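Just below is one structure, and these are the notes that go with it.
In this view, the complex is presented without one of its protein chains, the others remaining in place.
Moving on to chain A:
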Amino acid sequence: MERLRLAVKKDGALQFLSHLDFARAVRYVIIRARLPIAYSEGFNPHMKLSFASALGVGVRADEEYLDMELRERLPVKDVVEQMNAQSPDGFVVLGGKYVDARAPKLMAMANYAVYRLTGPVQAGYGDDALQKALQAFNDASDVMYEKVSPKDARKVRLINVKHHVVEPLSGKTDGETLTLRVGILQTDEGAIKPQQVWEVLGKQFGIPLDADMMLARRIGIYHRRGRKNQSLFETI
């Protein structure tokens, strides 16, 4: 078995897919590309294919990674070309690399994601005010987010946003549009969603944004060790 790691893009029509639908769309691409993909044994065989993360509906990803197991080693260039020739609008294979069969799973490696968040902000909200608000966030030692269970409103969990947003936030306003750059670290306790960071900034730092109106674009996903972000192609 050859384990091939691919960097892919999810945008266009595909940005609106749930993770399961996105995975299915990729499977169709692989079948159409006639790749010698390996299947699990057993009653209901499934393709040996795994992703770095589960992207939510509406989230574009400039970079996402997936591992597939091939029955034979094809040149990476051929795989990329064959898949791109069979890809629907919004899916592009950017590049690939064979990795060791014993390399850690993508899901375990990918623990840092950088997003660009965009949404409407109240007219007249200037850049000075924004920078002050972001500074206040960056300077705070703890920022608590109350996560209410969607199933049971009595179940509330407190998350310290600062445990996950470990690099300073930056952003700008352009007319009535606010753009923020947010890095989110996944720790043993889990992670926080971009949507929740957006909401916190509105509710606790006075940025006049609409908590429900935001679009996230993931511009990078990495393995973070200490203060260093490394590419998921680097497996050692």
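The rule is simple: a contact is a pair of C-beta atoms (placed from the backbone, for glycine too) under 8 Å apart; a residue touches a chain by one contact, two chains touch by 3 or more; residues count from 1.
Methods note: contacts and distances are computed from a predicted model.
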{"item": "Candidate names \"Dihydroxyacetone kinase subunit DhaK\", \"Branched-chain amino acid ABC transporter permease\", \"Alkylation response protein AidB-like acyl-CoA dehydrogenase\" or \"TIGR03960 family B12-binding radical SAM protein\"; UniProt protein name, chain not shown", "value": "\"TIGR03960 family B12-binding radical SAM protein\""}
{"item": "Hidden partner chain, residues of chain A it touches", "value": "12-18, 20-21, 24-25, 27-32, 39, 43-45, 57-58, 86, 88-90, 118-120, 212-215"}
